[in-house]
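In what follows, a structure is listed as structure tokens, so that the remarks can point back to it.
As you look at this complex, bear in mind that one protein chain is not there, while each of the others sits in place.
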Amino acid sequence: MGFFIETLIGGLMAGMLYSLVALGFVLIYKASGVFNFAQGAMLLFAALAMARFSAWIPEWLGIDSLWLANVIAFFIAGALMYLVAWLIERLVLRPLVNQEGATLLMATLGIAYVLEGLGTSIFGTAIYKIDVGMPKEPVLILEGIFEGGLLINKEDFVAALIAAVLVALLTLFFQKTVTGRALRAVADDHQAAQSIGIPLNHIWVIVWFVAGIVALVAGVIWGSKLGVQFSLATVALRGLPVVILGGLTSIPGAIIGGLIIGVGEKLSEVYLGPMIGGGIEIWFAYQLALVFLLFRPQGLFGEKIIDRV
Amino acid sequence: MKLRKLALAASAAAAICSSLLVAPAALAQAKEQFFPVLVYRTGAYSANGSQWANGYVDYLKLVNARGGINGVKIIFEECETAYATDRGVECYERLKGKNGGATLFQTLSTGATFALTEKAPVDKIPLITAGYGRSESQNGAVFTWNFPLLGTYWVGAEVAIQHIAKKLGGVANLKGKKIALVYHDSPYGKEPIPVLQELGKLHGFEVQLLPVAHPGVEQKATWLQIRQQKPDFVLLWGWGVMNSTALREAQATGYPRDKMMGIWWAGAEPDVKDVAEGAKGYSALTLQHGAEPNSKVVKDMLDLVYAKGQGTGPKDEVGQVLYMRGLISAMLGVEGVRKAQERYGKGKVMTGEQVRWGLENLNLDQKMLDSMGFAGVMRPVQTSCLDHMGSAWVRVHTWNGSKWEFTTPDWYQADEKLLRPMVMLASGKYAEEKKLKPRTPEECKL
Amino acid sequence: MSREIGEVILDLKNVSLAFGGVKALTDISFDVREHEIRAIIGPNGAGKSSMLNVINGVYRPQQGEIILRGKHFSKMNPYKAARAGISRTFQNIALFKGMNVIDNMMTGRNLKIRSNLIQQALWWGPARREELEHRAKVEEVIDFLEIQHIRKTPVGRLPYGLQKRVDLGRALAMEPSILLLDEPMAGMNVEEKQDMCRFVLDINDQFGTTIVLIEHDMAVVMDISDRVVVLDYGRKIGDGLPDEVRANPEVISAYLGASH
Partner (left out) sequence: MLYRENGQFKTSYAADQQIFPIAQDRWAILGILVFAFIGIPLLGDEYLMRAILIPFLILSLAALGVNILVGFCGQITLGAGAFMAVGAYAAYNFHIRIEGLPLLVSILLGGITSALVGIVFGIPSLRVRGLYLAVATLAAQFFTDWVFLRIPWFTNNASSGSVSVSNLQIMGWEIITPFDKYMFCLVWLTVFALLAKNMTRSAIGRQWMAIRDMDVAAEVIGIRPLFAKLSAFAVSSFFVGTAGALWGFIHLSSWEPAAFSVDRSFQLLFMVIIGGLGSIMGSFFGAAFIVTLPIALNQFLPAIGGLFGVTISTAGVSHAELIIFGSLIIFFLIKEPHGIARLWSTGKEKLRLWPFPH
């Protein structure tokens, strides 16, 4: 029982991070109808920037405080993500406006290549670390209740907390600010949004920037757990089943989908994996999502698609 | 206007095509020994691949700085494979005929080695796979062109169990123990499995197999299982980011690092540097050498190459574990050429076929090693027709939180009695499948 | 073929259709006789298109049944409908944009193709022969609709009026016994409307095809149709000969009320 709960918690923690990646997909899809395959590359790029600047800044400025260096690096990385968003809007989205989904999808794959190439040529290809002072050692709790106690990873808890705060902030942003409401208007109806005077191009920059910030936060958490290196870009592939499960257009879907996928894949790996050879979690997540799809083609929270003739 | 653009594009395309055609064709008979270098400086494994490549290339530069191989200068060209088998094959094809023909290939990838094992005999180019590749290729009678010099994964697996037995105070204590293998889910990671299972049957310990999918950043479930099953030891057969991830997860699940041991590809600085204190106590097998910043060859390197600003990588990485691995790999190739020159003419450029003979008759004794600056780095190597490995010495080093150090003076040697029959069996099966006739002792002498 | 209105071949009984909570059709019954031109009219949102979609199975009504040549269908689907000889055109042209005119019309011959995939891949025997036969048939339709000059043009590049004609052509290529036309003249200028009227009448006259037609233009409807059904808010408010319908006070009020 104790082990089951540990696995469950492990799954929830992993799921929280998948949610963050999925959130990036959903934000961009809602506002610009683009299925952004470059989300993983953005995450890598942001994390690389954060990792490198937090190492460079103390050298350049001669400051000792790790905390300060991290904060400055975070803002520089954030600014870079704004630049990235702006460039993407200028150079890719604007010329491709009104193209088909497949074309846009390809374009984001192109963006992914460019970002990966740029990121590794500017920042290097080694494994870098982001040290934001996350506690690394695990703690045992509830030893009285479960045999051997429950092993809890403080780092995971902090990460989940940050993710939750980010989601809350985003929700506030969308509900309470003028820009947020404009973003929602765009999501609902492009033409309507334009007709009430919201400049669409500006909105796209903001959305991609917000997705960039989400990528940055996810990158910082992930990077601090695993080190920042090239394969961070592949976490995008792990976020995909989450969005098809949760629905491409739903923020709650991304979050709940992430948790379901996280828990599902950890439980399957731990309990089912040894029976059939192990290493099943990736495809299990996809199959799980696929099975859901067969019953609800639009995902858990997606809007129902009605064909009009 | 549009038409002109089209014509321009067409002629540009034509130019590209024709130069693709011409590039390999323009190979004049060179006076230089050509070393193609397959590297991966990008992709998921770049952190580790780059260091190896730097060492490899630097050594070739060093040989030139010392005057070449009996006066024959080395030229080399890198080709990026990104650790992908098909790109490795493409690089092989591209480079094998360049500059008078490739001397030999080192792939630094077990997958690519498998693919090239089929092609090398046709092209008559030797493959050196120092410390990796397919273990049964030790049998040179069947695998004429493969040279898994210094050690194979079977050697690694066998020594790992020896070391564990020693820690437990004797082979008898292995009985009833549980040893988990956390491995990269690829031909590389699967190589040790047969030996571990064989040994498990022999000594009565249980082997638990835990595959990790490429690139190896997702190990949460793996380590949950380890926490549940509580194996007595964990063997780590990882590469690149998989290693540091494993150590971080071990830390996060509280698995004692001093019960973890890695293969020599999981025992370098990039694997542990950022985990730092968290990896303290973790040990790894070495392919004889560890980090050797004080060896003579490294000093020579700094004096003759880096002092002139010709170094390939950052200076502070010279002498680190993977750098040394690359350097030694290059040295083995160079010595193969040198040996071949003894037979086919000093100061001449050797063909792949001649180098193969050189590699098969390699005899690096301690005196030679010392003279080349490898004193204390590695032990003598002697190859033969039946033994393309040359030596099977292994040491174990441990991470102390900031650097790798040898805590025990022990040198292990793999158990020939156990491995030899396995090598013969596996290579025999291969020969049968491919309808190859193993070389007879007489043919070996040619 | 002479045009003599025959027996009832299509009979809809008590059809009700709803999307979620929204009722599109409520308890509608009407019939179509062989060889006649039957019009469905009504203000916007009256449920006319839904009616056609029910007939050829694109929508599944919650209640009611469709009787086609004496066969009862509680659930029609588009494929069954097509097999039974029902073809249709669409209000917002549903041509296959990536194909040229000939290929679009050739798809209409799909049900008549007998050769299998492998024969087609080899372009051999029956496949090749069929391809030629159907091409000849399609050319007849092309001649009939006077669109020879645009044969090989991708339909996406055609002007609206011609697209409508190709849409009709594709439906005709099926050699249907019942043809459903969803606002065939919408958005056309007078000349184009006249052409289209001519085609509809000719189809009905020459091939004896039964036609069910949705149209906004009252003048056209009254001119060419044999009987008219009037829908309003998903209910049937009138049914009969054009003159009867024109005199029906409920119809008048619905029309005047809804469309100014």
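A, B and C label the chains in the order they appear, each numbered from 1.
The rule is simple: a residue touches a chain if its C-beta (ideal position, glycine included) is under 8 Å from a C-beta of that chain, and two chains touch if they have at least 3 such contacts.
Just so it is clear, the model here is predicted, and its values are computed rather than measured.
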Exercise for review: Give me the visible chains that the unshown chain touches, in label order.
Suggested key: A, B, C
**Study point:** Touch with the omitted chain, as defined above, among A:I5, A:V71 or A:L109
**Key:** A:L109
Check your understanding: Among B:E90, B:E277 or B:D365, which residue is in contact with the omitted chain in the full complex?
Key -> B:E90
Practice item. Name, in rising order, the residues on subunit A that touch the hidden chain in the full complex. Key: 35, 91-92, 95-96, 99-103, 105-107, 109-118, 120-121, 125, 237, 240-241, 243-244, 248, 276-280, 282-283, 286-287, 289-290, 293-294, 297-299, 307, 309
**Study point:** Hidden partner chain, residues of subunit B it touches
**Key:** 2-3, 6, 16-17, 19-21, 23-25, 39, 41-42, 46, 50, 53, 78-80, 82, 84-86, 89-90, 93-94, 96-97, 110-111, 114-115, 117-119, 122, 134, 185-187, 190-191, 193-194, 211, 213-214, 426, 433-435
**Study point:** subunit C residues touching the omitted chain (full complex)
**Key:** 56, 58, 77-79, 81-83, 87-88, 90, 94-99, 103, 106-111, 113, 115, 117, 120-123, 127-128, 130-132, 135-136, 139, 170-171, 174
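Quick note on the criterion: only the chains that are shown with their structure count from here on.
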**Study point:** Most widely separated chain from subunit C, with each centre as the mean of CA atoms
**Key:** B
Exercise for review: State the pair of chains with the top count of C-beta pairs in contact.
Suggested key: A-B
Check your understanding: If you average the CA atoms of subunit B and of subunit C, how far apart do the two points sit, in angstrom?
Key -> 72
Check your understanding: At what distance in angstrom does the C-alpha mean of subunit B lie from that of subunit A?
Key -> 36
Check your understanding: Which positions in subunit A touch two or more other chains at once?
Key -> none
Study note, to complete from the structure: Listed in rising order, subunit B residues that touch subunit A in their complex are 41-44, 46-47, 50, 185, 209-213, 215-218, 220-222, 224-225, 227-228, 240-241, 244-245, 248, 251-254, 270, 273-274, 278
Review point. How about subunit A: which of its residues touch subunit B in the complex?
Key: 3, 6-7, 10, 14, 120, 125-129, 136-138, 151, 153, 155-156, 225-227, 229-232, 234-235, 238, 265-266, 269-270, 273-274, 277-279, 281-282
